[in-house]
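Complex shown without one protein chain; remaining protein chains in place.
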Amino acid sequence: MSWRIAIPWLLTAGLMLGGNPVRAENHAALVAGAQREAQLNIADAAPGENFTKFLAAFKAKYPFLDLATGFYSAPTGRVLARVNAELDAKHVTFDVMLAANMAAFVKMTRAGKLQRYDSPEYAAYPPNAKQDGYWAAVQAIGVIMAYNENRLSANDAPHAWADLLLPRFANRQIALQNAASGTQFNQIYLLQQALGLDYLKKLGAQRPVVMATSAQVTDAVIRGEVLIGATLDHWRAFEPAAAKAGLRPIYPAEGMPLTLAPVGIVAGAPHPNAAKLFMDFILSQEGQTLLDTKLYGMYSMRPDVPPPPGQKPLAETKPLLPTNLDDYLRASAQFPAEFDSLFH
Amino acid sequence: MTAHATREEGDSIVAVEGLAVWHGPVPAVRSLDLTVRRSEILTLLGPSGCGKTTTLRAIAGLEAPRGGRIAIDGRTVFDAGRGVNLPPEKRGLSMVFQSYAIWPHLTVFENVAFGFRARGIGGDRVREAVRRSLALVGLDALAERPATRLSGGQQQRVALARAIACDPGVILLDEPLSNLDAQLRLAMRAELKELQRKLSLTAIYVTHDQEEALVLSDRILVMRQGEVEQAGAPAEIREAPASRFVAEFMGVRNIFPCMVAGGQGGRPVAMLTGGVRLETRAAATSTGPTFVCFRPTSVRLFAAANGGGYPGTLVRRALLGDLMQSVVRSGELEICAHHFPGDGLSEGDSVRWSVAPDACFLVRA
Partner (left out) sequence: MIGTAATVRRSDVGAFRLLRPRWPSPERALFIAAAFAVTLLVAPPLVAVVATSIGQGAAAALLTPLHQPAILLNTLVLGLAATTGAVTIGGGLALMLGGNGVPGRGLLERLVIVPLYLTPLLTAIGWSWIGSPRSGLLNLFLHGVGLTEVDVNMVSAGGVVAVSILSYAPLPFLLISDALRGIDAAMIEAARVHGASRRFALRRIVLPLLLPAALASSLLVFVQAIGMFSVPAVLGMPSGFNVATTEIFRLLENYPPRIGEATAWGLYLLAVTAALTFAQSVLLGRRSFATITGKSFRPHVPGRSKARHLYAAAAWLYVLLATVLPLLALLWAASIDFVTADPRLMRLTARHFAFVLFQYPKTWLAAGNSALLGVATATLVTLLGLAVSWVVIRTRLRGRTSLDQLSMVPLSMPAMVFALGLLWVYVAIPFLPIYGTIGILLVAYVTHYLPFGVRAAAGAIRQLHPELEEAARVAGASWLQSMRWITMPLLRPALFASWILLFVMALHEVSASILLYTSSSTVLSVTTFDLWENGNPSDVAALGFAQLAATFVIVGFLLRARRRAVLA
């Protein structure tokens, strides 16, 4: 065999067998850098204790990283406020931020407050769930309805958003989530896009009860305080304890507004290498499956990740996402006042 | 500057010059001088608000005077001009407070021994001194009793024992008897005098009770509105008050305004309203309004039928202890007389009254 033919074949074979050598080299450099940094500070808005389990899996891969010392867990609004306060004061302690407010991430990217890292994992995400190199949605929370089967039969339960306007759900029989949290704006905006402002006004006329959080909406339905929980985080309806208490989910016929929770690296992060390793992990198929399918019961935007047990695959739920980001941002600024006028 | 250009017998233990103490905008003591000689009891006497307690506290270091000098046993403890102000614990005094200030969480022994403990002295010497002091006030049996279980009189004695235990140069006493009932007060008064004599204590005593002052003191300073009105031996204060204020304070009940004229033998005659003329025993030295004074015990009353004296009506009488008090209205004058009961007179009677010439004296305003 002539050497001139063999060498390209050997090279190609080598490439295919050894993986991308450039990739491998980058990864090794990142690990070396992370070993020097030895710490990663995460600001996380994902609720509950499941995120700690997720971090444990990450730590198993990189045991030299201290994830506990700089870990900050709080609701979305507070996470964003804290990180931005630090950025304003030019004293950044956080490396990575995860919060359920896409508008915020868009704004921060435009303002140069996020650090660019072209992780190879970005390729797997659809364009409406990321801003290449800056952030991608690692959790997708659907907004659905739920009822208590001990109080309502499956027939009498609503099947579509429009059913909420029926007379039997009037007068404090519906529970909504308060405007304060970041997810609520997203839900109401998408419902308005899909069903019109008129729908929201009529929903307001039903005099729903406004609860502080999604957990309380769930509780109100279980307790029997209201008949229907509207704007419920979908994964709550699939929790075993809730199911045992009689909670049943409803995928509305018109579609399911989707709230995305992006993750990104903060500009000026003190431990950039460790941050990049983390991005690679959380955006990967392995990471997404662990985080969403196994731990949280939430949807992932990666098509190669299966839906959590018992839930409809994402494509079948008719997911609703914002189409015009500028309009989205503009509306987000006016939101709390608008919500108050509709529902108080 | 250490004091004493001259040393007399019984030299000054406490010397105060020009003391001025202000409470906010109000002067409580204005430019007061006093000296206390060794083994003497000096009493500051006066009504409330006259500044006597303030003076005492200033000497103790419990008040911050505005001006003046205080020297104790030759040491300057306070000098406004040179910014000297020793704290109380460095002045070498002891004090009996009006409220006794017995510490409730300590025993009687611990209360009395406190001064030693504060100076870091302990052991047998302390025990001996404490027992001796308690014995002197008659409380040696109560040494181990918690202070909360003492009666008022017992507390007072403990306070006294505490004051004498450390052999202080000077003892300050702030109305120590005023919280006791009448009988106990008399008994304690006698005991105090006895104690002072036995131990040759030097003391400054504050009281508003003129009787107490007369019994206990070697010298009295009568104070009024922050100043000394009169200073002198008890007899002097009693017999020759320098002003109407002092006379009133010392219990001279009959004080009347009068005009002074010369009389036989150089003795001034006081002319009162209603034509009453009384011969007085000494010449008043100052000009200005003059008053004639005489004690109730100097007044003699007799039935109207007898001659002599001036006419009057017996308006009321009351029995005060051993003596009878009779009030006689004579023209515009109201005469107060103290005499033994059993004179046969009754209220409403017309009587005549007179006063011995030696008993009247003149004071200025």
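Chains here go by letter, A and B, matching the order in which they are written, and residues are numbered from 1 within each.
Going forward, a contact is a pair of C-beta atoms (placed from the backbone, for glycine too) under 8 Å apart; a residue touches a chain by one contact, two chains touch by 3 or more.
It should be emphasised that the depicted structure is a prediction, and the values quoted were computed from it without experimental measurement.
Student: In the full assembly, spell out which visible chains the left-out chain is touching.
Tutor: Listed by label, the shown chains it touches are A, B.
Student: Could you tell me which of B:S31, B:S243 or B:S354 touches the chain that is not displayed?
Tutor: B:S31
Student: Tell me, which residues in chain B touch the chain that this view leaves out?
Tutor: Residue positions of chain B that touch the missing chain: 1-6, 12, 15, 17-18, 20, 22, 31, 60-62, 64-69, 71, 78, 80-81, 83-85, 87-89, 91, 93-95, 97-99, 101, 103-105, 114-115, 117-119, 162, 166, 172, 179.
Student: Please give every residue of chain A in contact with the chain that is not shown.
Tutor: 47-49, 52, 68-69, 71-78, 80-81, 84-86, 89, 91, 93, 99, 101, 103-104, 107, 150, 172, 178-182, 209-213, 215-216, 219, 222-226, 241, 244-246, 336, 344
Just so it is clear, only the chains that are shown with their structure count from here on.
Student: Round to the nearest whole Å and give the separation of the Cα centres of chain A and chain B.
Tutor: 91
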